[in-house]
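Other chains of the complex are left out, but the ones given are in their true place.
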(Lines give C-alpha, C1' and ligand atoms only; values in the text may rest on other atoms or scores of the structure.)
Protein backbone atom coordinates (compact mmCIF):
# COMPACT_ATOMS: atom_id res chain seq x y z
CA UNK A 1 0.00 0.00 0.00
CA UNK A 2 1.57 3.22 -1.21
CA UNK A 3 0.77 6.71 0.03
CA UNK A 4 -1.56 7.59 -2.84
CA UNK A 5 -3.57 4.45 -2.13
CA UNK A 6 -3.88 5.19 1.57
CA UNK A 7 -4.95 8.79 1.19
CA UNK A 8 -7.26 7.78 -1.70
CA UNK A 9 -8.96 5.11 0.39
CA UNK A 10 -9.58 7.62 3.16
CA UNK A 11 -10.99 10.19 0.72
CA UNK A 12 -13.19 7.55 -0.91
CA UNK A 13 -14.65 6.75 2.51
CA UNK A 14 -15.20 10.45 3.25
CA UNK A 15 -16.97 11.15 -0.04
CA UNK A 16 -18.71 7.96 -1.13
CA UNK A 17 -18.99 6.09 2.17
CA UNK A 18 -20.69 2.71 2.04
CA UNK A 19 -21.60 3.01 -1.68
CA UNK A 20 -17.95 3.56 -2.59
CA UNK A 21 -16.76 0.62 -0.51
CA UNK A 22 -19.29 -1.66 -2.25
CA UNK A 23 -18.00 -0.67 -5.71
CA UNK A 24 -14.41 -1.39 -4.66
CA UNK A 25 -15.43 -4.72 -3.12
CA UNK A 26 -17.39 -5.79 -6.20
CA UNK A 27 -14.27 -5.38 -8.36
CA UNK A 28 -12.02 -7.64 -6.25
CA UNK A 29 -12.71 -10.94 -8.01
CA UNK A 30 -12.69 -9.59 -11.57
CA UNK A 31 -10.61 -6.39 -11.92
CA UNK A 32 -8.85 -5.59 -8.64
CA UNK A 33 -6.41 -3.29 -10.43
CA UNK A 34 -9.29 -1.11 -11.63
CA UNK A 35 -10.35 -0.81 -7.98
CA UNK A 36 -6.81 0.24 -7.14
CA UNK A 37 -6.78 2.84 -9.92
CA UNK A 38 -10.14 4.25 -8.75
CA UNK A 39 -8.64 4.69 -5.29
CA UNK A 40 -5.25 6.00 -6.46
CA UNK A 41 -6.22 8.34 -9.31
CA UNK A 42 -9.61 10.00 -8.73
CA UNK A 43 -9.49 9.79 -4.93
CA UNK A 44 -5.73 9.71 -4.31
CA UNK A 45 -4.95 12.52 -6.76
CA UNK A 46 -7.90 14.54 -8.12
CA UNK A 47 -10.02 14.85 -4.98
CA UNK A 48 -6.86 15.70 -3.00
CA UNK A 49 -6.20 18.77 -5.10
CA UNK A 50 -6.58 22.30 -3.83
CA UNK A 51 -8.28 25.07 -5.80
CA UNK A 52 -11.82 23.73 -5.54
CA UNK A 53 -13.70 22.67 -2.42
CA UNK A 54 -15.22 19.21 -2.18
CA UNK A 55 -18.81 20.42 -2.47
CA UNK A 56 -18.05 22.11 -5.80
CA UNK A 57 -16.11 19.02 -6.95
CA UNK A 58 -19.15 16.84 -6.26
CA UNK A 59 -21.57 19.25 -7.96
CA UNK A 60 -19.50 19.38 -11.16
CA UNK A 61 -19.36 15.58 -11.14
CA UNK A 62 -23.15 15.39 -10.77
CA UNK A 63 -23.41 17.83 -13.70
CA UNK A 64 -21.12 15.77 -15.94
CA UNK A 65 -22.74 12.41 -15.15
CA UNK A 66 -26.23 13.85 -15.65
CA UNK A 67 -25.19 15.33 -19.00
CA UNK A 68 -23.48 12.14 -20.21
CA UNK A 69 -26.60 10.23 -19.24
CA UNK A 70 -25.11 6.76 -19.63
CA UNK A 71 -23.86 6.02 -16.11
CA UNK A 72 -26.79 6.12 -13.69
CA UNK A 73 -25.13 3.94 -10.99
CA UNK A 74 -22.18 6.34 -10.76
CA UNK A 75 -24.54 9.34 -10.81
CA UNK A 76 -26.34 7.92 -7.76
CA UNK A 77 -23.05 7.29 -5.96
CA UNK A 78 -22.05 10.92 -6.54
CA UNK A 79 -25.44 12.33 -5.50
CA UNK A 80 -24.81 10.46 -2.24
CA UNK A 81 -21.26 11.88 -2.33
CA UNK A 82 -22.49 15.45 -2.80
CA UNK A 83 -24.79 15.12 0.21
CA UNK A 84 -22.05 13.37 2.24
CA UNK A 85 -19.65 16.29 1.82
CA UNK A 86 -22.26 18.89 2.73
CA UNK A 87 -24.19 19.90 -0.40
CA UNK A 88 -27.84 20.63 0.26
CA UNK A 89 -30.39 18.53 -1.67
CA UNK A 90 -31.67 21.71 -3.37
CA UNK A 91 -28.20 22.41 -4.77
CA UNK A 92 -28.05 18.94 -6.31
CA UNK A 93 -31.47 19.47 -7.89
CA UNK A 94 -30.46 22.90 -9.20
CA UNK A 95 -27.42 21.42 -10.96
CA UNK A 96 -29.50 18.65 -12.51
CA UNK A 97 -32.26 21.02 -13.70
CA UNK A 98 -29.61 23.24 -15.31
CA UNK A 99 -28.46 20.27 -17.41
CA UNK A 100 -31.75 20.50 -19.38
CA UNK A 101 -30.13 23.48 -21.11
CA UNK A 102 -26.89 21.78 -22.05
CA UNK A 103 -27.82 18.12 -22.54
CA UNK A 104 -31.57 18.22 -23.09
CA UNK A 105 -34.67 17.49 -21.01
CA UNK A 106 -34.38 13.67 -21.06
CA UNK A 107 -30.93 13.87 -19.42
CA UNK A 108 -32.26 16.26 -16.77
CA UNK A 109 -35.33 14.11 -16.11
CA UNK A 110 -33.27 10.96 -15.67
CA UNK A 111 -30.93 12.89 -13.37
CA UNK A 112 -33.86 13.98 -11.22
CA UNK A 113 -35.17 10.42 -11.04
CA UNK A 114 -31.71 9.25 -9.88
CA UNK A 115 -31.77 11.98 -7.22
CA UNK A 116 -35.25 10.89 -6.17
CA UNK A 117 -34.02 7.33 -5.55
CA UNK A 118 -31.09 8.64 -3.50
CA UNK A 119 -33.22 11.09 -1.52
CA UNK A 120 -35.67 8.25 -0.72
CA UNK A 121 -32.86 5.94 0.40
CA UNK A 122 -31.66 8.66 2.76
CA UNK A 123 -35.14 9.47 4.06
CA UNK A 124 -34.98 13.04 2.69
CA UNK A 125 -38.04 12.20 0.63
CA UNK A 126 -40.92 9.79 1.34
CA UNK A 127 -41.59 7.22 -1.37
CA UNK B 1 -40.66 41.92 -25.38
CA UNK B 2 -41.98 40.05 -22.34
CA UNK B 3 -40.51 40.10 -18.85
CA UNK B 4 -38.63 36.81 -19.24
CA UNK B 5 -36.99 38.11 -22.38
CA UNK B 6 -35.90 41.36 -20.75
CA UNK B 7 -34.40 39.80 -17.64
CA UNK B 8 -32.84 37.05 -19.81
CA UNK B 9 -31.18 39.58 -22.09
CA UNK B 10 -29.71 41.38 -19.08
CA UNK B 11 -28.43 38.11 -17.57
CA UNK B 12 -26.95 37.04 -20.92
CA UNK B 13 -25.01 40.31 -21.04
CA UNK B 14 -23.84 39.84 -17.45
CA UNK B 15 -22.61 36.28 -17.98
CA UNK B 16 -21.56 35.94 -21.61
CA UNK B 17 -20.94 39.56 -22.55
CA UNK B 18 -19.78 40.19 -26.10
CA UNK B 19 -19.56 36.46 -26.98
CA UNK B 20 -23.19 35.93 -26.03
CA UNK B 21 -24.37 38.94 -28.03
CA UNK B 22 -22.55 37.61 -31.10
CA UNK B 23 -24.31 34.25 -30.86
CA UNK B 24 -27.70 35.94 -30.59
CA UNK B 25 -26.90 38.23 -33.50
CA UNK B 26 -25.70 35.38 -35.72
CA UNK B 27 -29.08 33.67 -35.33
CA UNK B 28 -31.20 36.62 -36.48
CA UNK B 29 -31.29 35.83 -40.19
CA UNK B 30 -31.81 32.09 -39.88
CA UNK B 31 -33.45 31.11 -36.57
CA UNK B 32 -34.45 34.22 -34.60
CA UNK B 33 -36.82 32.18 -32.45
CA UNK B 34 -33.94 29.99 -31.24
CA UNK B 35 -32.20 33.21 -30.20
CA UNK B 36 -35.34 34.20 -28.30
CA UNK B 37 -35.53 30.79 -26.58
CA UNK B 38 -31.85 31.02 -25.56
CA UNK B 39 -32.61 34.36 -23.94
CA UNK B 40 -35.92 33.34 -22.39
CA UNK B 41 -35.21 29.83 -21.11
CA UNK B 42 -31.54 29.42 -20.03
CA UNK B 43 -30.99 33.09 -19.20
CA UNK B 44 -34.54 34.22 -18.41
CA UNK B 45 -35.37 31.19 -16.27
CA UNK B 46 -32.48 28.90 -15.26
CA UNK B 47 -29.77 31.48 -14.53
CA UNK B 48 -32.37 33.54 -12.59
CA UNK B 49 -32.98 30.73 -10.12
CA UNK B 50 -31.88 30.85 -6.52
CA UNK B 51 -30.22 27.96 -4.73
CA UNK B 52 -26.91 28.10 -6.59
CA UNK B 53 -24.65 31.11 -7.11
CA UNK B 54 -23.60 32.14 -10.61
CA UNK B 55 -19.99 31.00 -10.22
CA UNK B 56 -21.12 27.48 -9.35
CA UNK B 57 -23.64 27.56 -12.22
CA UNK B 58 -20.86 28.43 -14.66
CA UNK B 59 -18.49 25.78 -13.28
CA UNK B 60 -21.08 23.01 -13.63
CA UNK B 61 -21.74 24.16 -17.19
CA UNK B 62 -18.02 24.04 -17.98
CA UNK B 63 -17.98 20.52 -16.50
CA UNK B 64 -20.90 19.32 -18.62
CA UNK B 65 -19.64 20.83 -21.88
CA UNK B 66 -16.14 19.44 -21.31
CA UNK B 67 -17.57 15.99 -20.61
CA UNK B 68 -19.90 16.02 -23.63
CA UNK B 69 -16.95 17.05 -25.77
CA UNK B 70 -18.95 17.91 -28.86
CA UNK B 71 -19.62 21.62 -28.41
CA UNK B 72 -16.31 23.48 -28.21
CA UNK B 73 -17.72 26.91 -29.24
CA UNK B 74 -20.20 26.84 -26.35
CA UNK B 75 -17.51 25.59 -23.97
CA UNK B 76 -15.39 28.62 -24.84
CA UNK B 77 -18.35 30.97 -24.34
CA UNK B 78 -18.91 29.50 -20.89
CA UNK B 79 -15.24 29.60 -19.90
CA UNK B 80 -15.50 33.32 -20.68
CA UNK B 81 -18.76 33.31 -18.70
CA UNK B 82 -17.16 31.65 -15.68
CA UNK B 83 -14.42 34.28 -15.63
CA UNK B 84 -16.94 37.08 -16.23
CA UNK B 85 -18.94 36.15 -13.14
CA UNK B 86 -15.89 35.88 -10.92
CA UNK B 87 -14.44 32.36 -11.15
CA UNK B 88 -10.66 32.29 -10.96
CA UNK B 89 -8.82 30.71 -13.93
CA UNK B 90 -7.48 27.99 -11.62
CA UNK B 91 -11.01 26.95 -10.69
CA UNK B 92 -11.92 26.54 -14.35
CA UNK B 93 -8.82 24.41 -14.90
CA UNK B 94 -9.56 22.29 -11.81
CA UNK B 95 -13.04 21.49 -13.12
CA UNK B 96 -11.70 20.55 -16.54
CA UNK B 97 -8.91 18.34 -15.14
CA UNK B 98 -11.47 16.53 -12.97
CA UNK B 99 -13.39 15.58 -16.12
CA UNK B 100 -10.54 13.20 -17.04
CA UNK B 101 -12.01 10.92 -14.38
CA UNK B 102 -15.59 10.98 -15.63
CA UNK B 103 -15.28 11.47 -19.40
CA UNK B 104 -11.72 10.38 -20.15
CA UNK B 105 -8.43 12.12 -20.87
CA UNK B 106 -9.25 13.26 -24.44
CA UNK B 107 -12.28 15.23 -23.18
CA UNK B 108 -10.15 16.85 -20.46
CA UNK B 109 -7.33 17.67 -22.89
CA UNK B 110 -9.71 19.30 -25.35
CA UNK B 111 -11.28 21.23 -22.48
CA UNK B 112 -7.87 22.54 -21.42
CA UNK B 113 -7.07 23.57 -24.99
CA UNK B 114 -10.37 25.50 -25.14
CA UNK B 115 -9.44 27.20 -21.86
CA UNK B 116 -6.01 28.02 -23.26
CA UNK B 117 -7.59 29.82 -26.22
CA UNK B 118 -9.88 31.78 -23.91
CA UNK B 119 -7.09 32.66 -21.46
CA UNK B 120 -4.97 33.90 -24.38
CA UNK B 121 -7.82 36.03 -25.75
CA UNK B 122 -8.18 37.62 -22.33
CA UNK B 123 -4.44 38.13 -21.84
CA UNK B 124 -4.32 35.82 -18.81
CA UNK B 125 -1.85 33.70 -20.74
CA UNK B 126 0.73 34.67 -23.36
CA UNK B 127 0.52 32.77 -26.62
CA UNK C 1 -50.84 29.58 -14.53
CA UNK C 2 -49.69 31.60 -17.50
CA UNK C 3 -50.77 31.14 -21.09
CA UNK C 4 -47.70 29.12 -22.12
CA UNK C 5 -48.34 26.71 -19.26
CA UNK C 6 -51.98 26.23 -20.18
CA UNK C 7 -51.41 25.61 -23.87
CA UNK C 8 -48.41 23.42 -23.00
CA UNK C 9 -50.44 21.27 -20.61
CA UNK C 10 -53.07 20.75 -23.27
CA UNK C 11 -50.45 19.83 -25.89
CA UNK C 12 -48.73 17.45 -23.46
CA UNK C 13 -52.04 15.66 -22.95
CA UNK C 14 -52.64 15.50 -26.71
CA UNK C 15 -49.20 14.05 -27.48
CA UNK C 16 -48.06 12.05 -24.48
CA UNK C 17 -51.39 11.30 -22.77
CA UNK C 18 -51.22 9.24 -19.60
CA UNK C 19 -47.43 8.66 -19.86
CA UNK C 20 -46.80 12.41 -19.97
CA UNK C 21 -49.05 13.09 -16.99
CA UNK C 22 -47.18 10.45 -14.95
CA UNK C 23 -43.82 12.10 -15.65
CA UNK C 24 -45.16 15.50 -14.57
CA UNK C 25 -46.71 13.99 -11.44
CA UNK C 26 -43.53 12.15 -10.47
CA UNK C 27 -41.61 15.46 -10.46
CA UNK C 28 -43.94 17.27 -8.05
CA UNK C 29 -42.23 16.34 -4.78
CA UNK C 30 -38.65 16.80 -5.98
CA UNK C 31 -38.37 19.22 -8.91
CA UNK C 32 -41.76 20.82 -9.64
CA UNK C 33 -40.10 23.63 -11.60
CA UNK C 34 -38.60 21.13 -14.04
CA UNK C 35 -42.16 19.83 -14.58
CA UNK C 36 -43.24 23.41 -15.25
CA UNK C 37 -40.38 23.93 -17.73
CA UNK C 38 -41.26 20.68 -19.55
CA UNK C 39 -44.80 21.96 -19.96
CA UNK C 40 -43.87 25.55 -20.84
CA UNK C 41 -40.89 25.08 -23.16
CA UNK C 42 -41.15 21.85 -25.21
CA UNK C 43 -44.94 21.67 -25.12
CA UNK C 44 -45.86 25.33 -24.64
CA UNK C 45 -43.39 26.61 -27.26
CA UNK C 46 -41.77 24.04 -29.53
CA UNK C 47 -44.71 21.72 -30.20
CA UNK C 48 -46.92 24.81 -30.78
CA UNK C 49 -44.78 25.97 -33.68
CA UNK C 50 -45.90 25.92 -37.26
CA UNK C 51 -43.76 24.71 -40.13
CA UNK C 52 -43.78 21.03 -39.20
CA UNK C 53 -46.77 18.81 -38.47
CA UNK C 54 -47.00 16.88 -35.21
CA UNK C 55 -46.39 13.49 -36.81
CA UNK C 56 -43.09 14.69 -38.28
CA UNK C 57 -42.18 16.33 -34.95
CA UNK C 58 -42.69 13.03 -33.16
CA UNK C 59 -40.75 11.03 -35.76
CA UNK C 60 -37.72 13.32 -35.55
CA UNK C 61 -37.86 13.03 -31.76
CA UNK C 62 -37.93 9.22 -32.00
CA UNK C 63 -34.92 9.47 -34.34
CA UNK C 64 -32.93 11.66 -31.96
CA UNK C 65 -33.70 9.61 -28.84
CA UNK C 66 -32.87 6.35 -30.64
CA UNK C 67 -29.57 7.80 -31.86
CA UNK C 68 -28.59 9.21 -28.46
CA UNK C 69 -29.36 5.82 -26.94
CA UNK C 70 -29.19 6.94 -23.32
CA UNK C 71 -32.81 7.82 -22.58
CA UNK C 72 -35.00 4.77 -23.09
CA UNK C 73 -37.88 5.96 -20.84
CA UNK C 74 -38.28 9.14 -22.91
CA UNK C 75 -37.96 7.15 -26.14
CA UNK C 76 -40.89 4.98 -25.06
CA UNK C 77 -42.96 8.04 -24.11
CA UNK C 78 -42.36 9.48 -27.59
CA UNK C 79 -43.10 6.23 -29.41
CA UNK C 80 -46.44 6.38 -27.61
CA UNK C 81 -46.57 10.07 -28.60
CA UNK C 82 -45.91 9.29 -32.27
CA UNK C 83 -48.75 6.76 -32.30
CA UNK C 84 -51.04 9.11 -30.35
CA UNK C 85 -50.72 11.86 -32.97
CA UNK C 86 -51.35 9.51 -35.88
CA UNK C 87 -48.06 7.95 -36.99
CA UNK C 88 -48.42 4.38 -38.14
CA UNK C 89 -46.36 1.73 -36.27
CA UNK C 90 -44.48 0.97 -39.50
CA UNK C 91 -43.33 4.59 -39.75
CA UNK C 92 -41.90 4.45 -36.23
CA UNK C 93 -40.06 1.24 -37.08
CA UNK C 94 -38.72 2.73 -40.34
CA UNK C 95 -37.24 5.69 -38.45
CA UNK C 96 -35.61 3.43 -35.88
CA UNK C 97 -34.14 1.05 -38.49
CA UNK C 98 -32.67 4.06 -40.35
CA UNK C 99 -30.76 5.00 -37.19
CA UNK C 100 -28.55 1.92 -37.72
CA UNK C 101 -26.86 3.98 -40.43
CA UNK C 102 -26.22 7.09 -38.35
CA UNK C 103 -25.77 5.77 -34.81
CA UNK C 104 -24.92 2.11 -35.30
CA UNK C 105 -26.77 -1.18 -34.99
CA UNK C 106 -26.86 -1.34 -31.17
CA UNK C 107 -28.75 1.98 -31.04
CA UNK C 108 -31.23 0.74 -33.66
CA UNK C 109 -31.70 -2.61 -31.90
CA UNK C 110 -32.39 -0.95 -28.55
CA UNK C 111 -34.80 1.41 -30.29
CA UNK C 112 -36.70 -1.51 -31.80
CA UNK C 113 -36.88 -3.24 -28.41
CA UNK C 114 -38.33 -0.03 -26.90
CA UNK C 115 -40.90 0.03 -29.71
CA UNK C 116 -41.70 -3.62 -29.06
CA UNK C 117 -42.51 -2.86 -25.42
CA UNK C 118 -44.74 0.05 -26.46
CA UNK C 119 -46.50 -1.92 -29.19
CA UNK C 120 -47.18 -4.74 -26.69
CA UNK C 121 -48.57 -2.30 -24.10
CA UNK C 122 -50.94 -0.96 -26.76
CA UNK C 123 -51.96 -4.41 -28.02
CA UNK C 124 -50.51 -3.77 -31.50
CA UNK C 125 -48.23 -6.73 -30.92
CA UNK C 126 -48.76 -9.91 -28.87
CA UNK C 127 -46.11 -10.67 -26.27
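For the reader, a short list of remarks on this structure follows.
Read from first to last, the chains carry the letters A, B and C; within each, the first residue is number 1.
Quick note on the criterion: a residue touches a chain if its C-beta (ideal position, glycine included) is under 8 Å from a C-beta of that chain, and two chains touch if they have at least 3 such contacts.
Treat the numbers as computed from the prediction; the structure is a model and nothing was measured.
In this structure file the homo-oligomer totals 6 copies of one chain sequence, with 3 depicted.
The working rule: only the chains that are shown with their structure count from here on.
With respect to chain B, maximal separation of chain centres occurs for C (centres as means of Cα atoms). At the interface between chain A and chain C, two copies of one sequence, fewer than half of the residue numbers in use are shared by both copies. Look at where the CA atoms of chain A average out and do the same for chain B: the two points lie 23 Å apart. Remark: chain A and chain C have CA centroids separated by 29 Å (rounded to whole angstrom). Taken residue by residue, chain A touches two or more other chains at 68, 93, 97, 100, whereas all remaining positions touch fewer. If you check the complex, the residues on chain A that touch chain B are 41-42, 46, 49, 51-52, 56-57, 59-68, 74, 90-91, 93-95, 97-103. Chain C meets chain A in the complex at residues 23, 26-27, 29-31, 33-34, 37-38, 42, 65, 68-71, 73-74.
Chain C contributes residues 33, 37, 41, 45, 49 to its touches with chain B in the complex.
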